[in-house]
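Partial view: only certain chains, each at its native spot in the assembly.
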């Protein structure tokens, strides 16, 4: 196996299409492992992974934990609530201490943008970013891209619409970097208050008209709208938001054609997406979740530098 | 081994005596496994179990987790506090997501009655009810019945008194269903404010006189009294409750005879049960805990449909 090595996975910005393709190809192999009667390989036996979650999370934490266990890694979990962070310790001291216990890989989610990069510069362990502030969430974007590639066969020239709160979304940012690198055309749709100014300088078109965006695209990736945006005055109300940017069956029928429907979860059903779309024919939302475990196995495997074959 | 198959364990209501007997017999085999130097069997290797606890719990969660590990299952834990439930996600989306990660069995405790049934209708994973509202707690009742059967040899015709807050107790409800199915005579004892009206239509006698109930029974299963009942005006005070329905050595001596004493825990010592009863000669309270792990191993094993022998 001709593996490309990387030491950390901090974001998709700057990652080459070769590395992304290598990860997706490995994830395909692990997806086959997951469908075996005993979905476990010994690839990471003896490797210790620490999951440091400074923000609450269900699916990402469980997805990483399952990926680690299915690779036979040793796993320790650390969540902020039960931690000594409230004793005033710095994140660096926490990470150094965990490293001193012979931890090989640190998976970190943190509310502060750049935390994983800060750690990666200062510890020997491999660092995987599981979401830093509104900056990047690379494994989510990789699983999104894997899901699109599986559904369409080829990424080049595809049209992906990202719908919703782009400004605060690490999922959007990582998707944009990864999709552009893979030759995908990306368009953004949302209220102007939720679209960052620099987006057009990245060569990405913006629309504020949902049906125009839908008409253009092959795939629509619907982002979660945070209820806090209302209090911050960035949207008038959830009802207003829903009326202009909530994805409904009506919209899809009006533009016609088959669209692939994605959502990173957790969904606000009836707000950014209606249930009959989320559970409807074009939806690949649950496949995204399944692919998440495979993508995370691939990233952990490649980052560990282990030579064993996946078989 | 001639295994009876079932897809979910949602409650003891409607479960046949054959299925209950099969579970108890398997639990006996697993109890032997638990006394080995290495109390572990490979029966569930490759099976992934998710423990979803939306209510805080110590013993039930740890008991399930130990049962799963002793069967060599892969285990992921999810507790409400660290979850995205506070992000407004529905329980169904949470379960579907976890299932999409290739989880085979979901053990769920939830404050809302019927949650496990709701899930079982909508996901492919096997669902085990670890307590839903004040509805059912089937594995607790199974371990109670196992404990009685081990102590008495035969269940048919035995007399079991259930003492305390019947109205709010999922333990009482599951015990009543299971015991009646197994041919046990059940009597209920407690203040009228804590006994549901429909109980007599189930063919169960009620008494409000503790010593009358004690005099009648072979086994007394003492329920935990929730301190909240006081604020709700359902009992005048804990002291009043204790005076009328708290089980003391005095009561037992007055009625004479050997009674088997049970409590599902956690106990309010000095309220519903006195310490010299809880720790006294007839008490099987700690055996109940031990049998809990064996019963849960049996349920997990039978629900998984695995063909391997327990040996």
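The first chain written gets the first letter, and so on, giving A and B; residue counts start at 1 in each chain.
Criterion: a contact is a pair of C-beta atoms (placed from the backbone, for glycine too) under 8 Å apart; a residue touches a chain by one contact, two chains touch by 3 or more.
Quick caveat, the model's predicted, so the values are computed rather than measured.
Sequence-identical chains in the complete complex of this entry number 3, based on the file rather than the 2 shown.
Quick note on the criterion: only the chains that are shown with their structure count from here on.
Least-squares overlay of CA atoms from chain A onto chain B yields a rotation of 120° to the nearest 5. For the pair chain A and chain B, the distance between mean C-alpha positions equals 40 Å. Taken together, the chain B residues at the contact with chain A in this complex read 45-46, 48, 50, 74, 76, 78, 81-90, 93-94, 96-98, 100-102. Put simply, chain A touches chain B in their complex at residues 34-40, 53, 56-59, 61-63, 65-66, 69-70, 79, 81, 227, 265-269, 286-287, 289-290, 292-293.
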